[in-house]
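Only a single protein chain was left out; the remaining protein chains are all shown in position.
For chain A:
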Amino acid sequence: MGLLTQLVRGLVRGADRVSPFTSKRGPRSHNKGRGAKKLGVLTRNKKFLLVKEMVPEFVVPDLTGFKLRPYVSYRAAEGSEPPMTARQLFDELVAPRIEKDVKDGTFDPNNLEKYGFEPTQEGKLFQLFPKNYVR
């Protein structure tokens, strides 16, 4: 029974040099953060001013009567639907309205905003490109 068996039994020779040196290791004077973002600004008097807009707030709708739960029963068959594409969305929502307007004769190619067309993303809260919300 030599070095190999001792290693297998979990006895390590020497300190652990490869795993990261986190705030959980080292002496009590070793003060290290874990990568949390600063939620405000440090003033010249070394006082920290919290900026309320930077504090994340979870907006959760009322989930009473919500049937979906974290896990799925094993009886449910595997499989998925094909992902929704832009073309599919257009065909389902916008195309019928445009067809109706063309039949009625009220289609105006200069006024496409009423079908949901957005010429620019400026001024929108949730811009699609460049995406400015976290999902």
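Please note the rule applied: contacts are C-beta pairs under 8 Å (C-beta built on N, C-alpha and C of every residue); 3 or more make two chains touch, one makes a residue touch a chain; residues count from 1.
Quick note on the criterion: contacts and distances are computed from a predicted model.
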Chain not displayed: protein name in its UniProt record ("AP complex subunit sigma", "Sodium/hydrogen exchanger", "Large ribosomal subunit protein uL24m" or "Septin"): "Large ribosomal subunit protein uL24m"
Selected from A:41, A:54 or A:89 as touching the chain missing from the view: A:89
Chain not shown, touching residues in chain A: 1, 5, 7-10, 12, 16-19, 59, 61, 67-77, 81, 84, 88-89, 92-94, 116, 123, 125-126, 128, 132-133, 135
